[in-house]
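Missing here is one protein chain; the remaining ones are kept as they sit in the complex.
So that you can tell them apart, the chains are marked A, B, C and D in the order they are listed, and the count of residues begins at 1 in each.
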Amino acid sequence: MQVNDSKNFEPVIAAFCCNWCSYAGADLSGTNRLSYPTNVKIIRVPCSCRVNPMFILRAFQRGADGVIICGCHPGDCHYTSGNYFTRRRITLLYSMLDFLGIERNRTRLEWVSAAEGAKFASVMEQFTEDVRKLGPNRRLEDLRCRKK
Amino acid sequence: MNRIGVFVCHCGTNIASTVDVKAVAEALSHERGVVISQDYQYMCSESGQNLVKNAIKEHNLTGVVICSCSPRMHENTFRKACSEAGLNPYLVEIANIREQCSWIHKDITTATEKAVILGRTAIAKVTLNTPLTSMESPVVKRALVIGGGIAGIQSALDIAEAGFEVDIVEKEPTIGGKMAQIDKTFPTLDCAACILTPKMVEASQNENINIYSFSEVSDVKGFVGNFTVKIKRKARYVDETKCTGCGLCTEKCPMKKVPNEFNAGLDNRTAIYIPFAQAVPKIATIDPNYCMMLKNGKCGVCSKVCTAGAVDYKQKDEFIEKKYGAIVVATGYNPISPEKFDEYAYSQCPDVVTSLELERLMNAAGPNGGTLLRPSDKKHPEKIVFIQCVGSRCDDDRGKPYCSKICCMYTAKHAMLIREKYPDTEVYVFYIDVRTPGKNFDEFYRRAVEQYNVHYIKGMVGKVTPKANGKIEVQGSDMLADEQLRIDADLVVLAMAIEPDKSARPLATMLTTQMDTNDFFTEAHPKLRPVESATAGIFLSGVCQGPKDIPETVAQASAAAAKAIGLLCKNSITCNPCVAHSDELMCNGCSACEKVCPYGAITYENKEFRMPDRTVAVRRVASVNPAVCQGCGACTVACPSGAMDLNGFSNSQIMAEVDAICK
Amino acid sequence: MLKISLDRLDDFFARVASEQSLYMPVDREDGQAEFRKWTEGSKLSQRLNTVRSAKDFFFPQTENLVDFKIQGKNIEVLDTREECEDFAVFGVRACDARSFSILDKVFLCEPVDSYYKNRREHGVIISLSCTRPAETCFCTVFGIDPVEPEGDISCSTDGKSMFFKVNTPKGEEFVKKFADVFEDGDPAQLEKMKEFSRNVFKKLPLANLSTDSFGGDKMMKLFNSPKWAELSEACIGCGTCTFICPTCQCYDIRDFKTNDGVKRFRCWDSCMYSEFTKMAHGNPRVSQLERFRQRFMHKLVYFPSNNDGEFGCVGCGRCLTKCPSSINIVKVMKALEVEE
Amino acid sequence: MNSKNENLKEQVLRASGVNVLKCMRCGKCSGTCPAYGEMEYHPHQFVYMIEKGDIEKLMNSPSIYRCLTCFACVDRCPRGVEPAKAVEAVRLMAVRKQDGNRLKPEQIPDMLDEDMPQQAIVTALRKYRK
Partner (left out) sequence: MQEKMKQRAKELLADGTVNRVMGWKKGEFGYDTTPAVFRSAEEIDKYFVCDDFTNSNLSKLLVKESKKDGVILAFLKPCDTYSFNQLLKEHRIDREKVYIIGIPGGPKLDAEIIKSKGITGITGVKNVNYTLVIDTIYGEEKMPFYEAVSVKCKSCKSKKHVIYDELIGDDGDILESDRFDEVEKLENMTSRERFDFWQRELSKCIRCNACKNVCPACTCEKCVFDNPKSGIENKAVSDSFEEKLFHIIRAFHVAGRCTDCGECSRVCPQNIPLHLLNRKFIKDINSLYGEYQAGADLDTKNPLTDYSTDDCEPSIVHERGVE
């Protein structure tokens, strides 16, 4: 079980990955045995543009300490334009979260192609470290869901 | 009540060595809804699949979770297996405990913990899965080819050969396109007309092919397998069914000062005209911009001389509507205008010509009957300078950022042909790079240099100045010699960049296909689906997708045809059931979803609804065409009311996954 | 009569707060007042009323009823109720003070609402008489004397001292507990002030509002009045009036899925909401007209008909100030009265 | 390449705003240059040498004063590289090093010779001396 005292803090990280690039990139990092922290749990979505801001907030509500969205590189979207919409929506959402005083490093958007297994692993490693430094998510949590 | 079966795969030792699979199966057996939780050596093996199938029957399962390798590997395998056992294939979820767990984590305790969470997440999702059925949508067994150049002709012939009806829509009075204007083809130097015109005739005679010349596509509705296309048949003022193509009218027409497009404007034609001798269909067309009868009602000569009584000054544009199963886009290209490049003096000097003009100057059917003469004084040019990359590889708005691909080769061709026919002519080619990737291409270029002694100069021309003595001073740099050259030439030939035809952009909008910033159609995948557009049922043929030479164009045309044939062969199309759908009761009709849909899958209709307050109201609501939707989900986020949801990746499913992960 | 001189009032607050929670109206930066827990330096607001009423202390917007702990396939039920600690609310105006008699009728009749009861038993209401009413005040219409407010203890000031009148045994106990801070005082001056205040109330624009047209016996006539359509036209269906109302008492019971089970809680609900009392077939009141009518019929007709003629409104005027469209019970009463 | 050159290159790039990496070595700049014959290093070489970091060679070359700043190369470069601006930046570097050493009007008559283009003199007057 993950222990959430500040000394031994293990962040919970939700990673939304698009099926065509980033999920395949994650698979590749697996195939190449490139390790990244166990804290990262992947949710498969058809396209990064499927990620509703609701999902991100839901994750924070339920106890996630960081949320990362991964999609195809701009221009490479399987659905031609999905990730362009993602980029606008998520930029604005992250900016709003920042405006509300939520720590910036809890959210991230990365473009990871199916060939970038190594990038996937290093992005996850880095993101987990950044979130770990921030400590548990307290500014956007639902107390009713806090782990005892 | 859910009855879920969990099956944990060892994948030999791939999973089992770092994940305690038995512990995972045990832990997941306590999850709500789980009635059976088992582990097995190789779940994807036949006996593994049988294990799952038997469990489905024995426990009457309503959902299956396989903890194994990536769904990208075996999701389909397990879906098929479950389907065979009578469970809807979309009630299967895969927990990826190999690529995402056993392969990347070393510590067995934490890896097992993570595997349990991934399993739990899949269980949370499968609990909300609904059975999905793939829709079938019928296919109209007819194809439309837009554009009647070599690409369109080839695609049409191939589709027709396979036994399907094809319509070609060509905006000019004849099919043939740019290839009809070309003299010889590289690298074989065979005559373009000799190989193209038989194909044109073949197209006109094939009973499966129907040519709508002098026509344009004005509206496209529908989706893969079932497009409804409105075609505008422009008035040609000649009855196609009556005209025999005898050409008498063109001889008698008093209006003889119309620039002849076919000869790149180097000579004139009449107001009623047949573009060239081998035109298909060979039918006269009246140019309303020049015809005196149409302009001021005075003349009528053609009508008088026509024995067939085909001339009809009262003809109007007509619209016809037809259904098609597949559409092949072959709208082709045009060279860009040299007007913007002042330094090359194109507009100041008639002896600065474009390559296409040179093509006509050298053509036996051209203005000079095949003798190469300067347009200005009809003298034989003794020194000819070719300038490559005019407007290609250009970073500013005068030109195009891409390489036009064909110029290096046709310039070599021109140089070679000139040196062959007129050995006393000196030929210089200014180039940046000579690009010759293709079968026999480099050999061809080397032949021009070695055998025909064409002077290739690495460098660009900076300035072209027409001089009083009729010579043209070409000032350019020779970068290898590091000197500036001045050549007094008699003829300067500009290898203009090519650009997609202007009709392509509005067409792309009608077809809801994507284009790049240069107006080339975007293929569905640059490597793996190069002849399909991202919109299902629309295929790309020829230069409309990117610069190509003739063999490449023909190859792509046939490939596009093959794709279209593959579609037309089917009686119906099975659609991916993981598509968006709108809850009409919640839809506001605001059009946000429509605007983000890359496929044009969303349409609106006004429907009558019984409202919660028991009144009846007509509301504008969205509906998704499942045959067109590809399931990206962009609309689900654009929709503020949440009326749009995506099958297989619904809001509630994803949120359940989030909950399970964060638990 | 018990009194504390005004300059020693803060000492009194500090004394009470040292032993139990004390809430009182304090000013916010935006010029409105709200009940806050007393801390060192808190200043009693001079405003007439708080945005939210004192009902919140006894019937909070949300409260947890029971927890279910779910582990695998097992469900464990956890009663989360605890005995409430003693607390006092100071500065409750006459209207809010009367609201408790209305809420009590709802929550303390059989079956008794143990959550509400628990808080009522432990909370002392110290009311404060009004001297400077607002134009929106119409408590007198419902027979409330703003100068002699109800509550466990009622306070009035003569400008120099705060006088305390004990009304209930709970109040008696409270006064005894803090007996050391009170002095004895002569309320003569106070009576004069009260008389003055009563006269001010008579001058209020809504002082002459009549309740004669309302009550249980006119139920069907009022229900069928054609006026509702026009009245409800501008209602945007928000819950502002309900949530700031001291007497609105409707709630919904809902489940919240936590990471390890379910929290069953209740939260205020508003009859103005389209989702109010939603059942399998939907909300029985399908239009905003019906929902709008429900709220005022409840306050002016249904409630009095079930409760010996007592109206469900105390005339605090909050809905008059806060309604986004400025529609309110007064406009409703006037419109329906004309018809009468 | 030593670090000093890198530093100079950095300065030239910053001062000129030119992106030398956009050059595709077509030579059109040199093909169009009216002062080509006067120059030791030609416009395309300027671009290439700046890319290599050979700034000092350029600074010491009279070429920098032969450029007429006619901007023909800027106008015609298909890649938008703007060689004249690069030349100008190198010239500026050289001049800055010479500090206040400027051309005075009275010095001009001595300098005039047959070959020197009028425009070059005007430019030199406006700019600075060798």
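Criterion: contacts are C-beta pairs under 8 Å (C-beta built on N, C-alpha and C of every residue); 3 or more make two chains touch, one makes a residue touch a chain.
As the structure is a computational prediction, the values presented were derived from the model and not from experiment.
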Full-assembly contacts of the left-out chain, visible side only, are chains A, B, C
Per the definition of touch given earlier, which of C:72, C:143, C:205 or C:284 contacts the omitted chain? C:205
Could you pull out which residues of chain C are in touch with the chain that's been left out? 30-32, 34, 46, 48, 51-52, 61-62, 132-136, 200, 203-206, 230, 233-234, 236-240, 242-244, 252, 254, 256, 265, 267-270, 273-275, 320-322, 324-327, 330-331
Where the missing chain touches chain B, by residue: 517, 585-592, 595-596, 604, 617, 619-620, 638, 640-643, 651-652, 655
Note that chain A touches the absent chain at residues 53-54, 57-58, 61, 74-75, 81, 84-85, 87-105, 107-109, 139-144
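As a working rule, only the chains that are shown with their structure count from here on.
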Just the number, please: Cα centre separation of chain A and chain D in whole Å. 51
The positions of chain A in contact with two or more other chains are 62-63, 145
What residues on chain A touch chain C, complex-wise? 62-63, 144-145, 147
Note: in the complex, chain B contacts chain A through residues 70-72, 96, 98-100, 103-106, 110-111, 113-114, 117-118, 121, 514, 522, 534, 578, 596, 598, 630-634, 636-638, 646, 649, 651, 654-655, 657-659, 661-663
Write out the stretch or stretches of chain D touching chain B in their complex. 22, 24-33, 36-37, 42, 44-45, 72-73, 75-76, 78-80
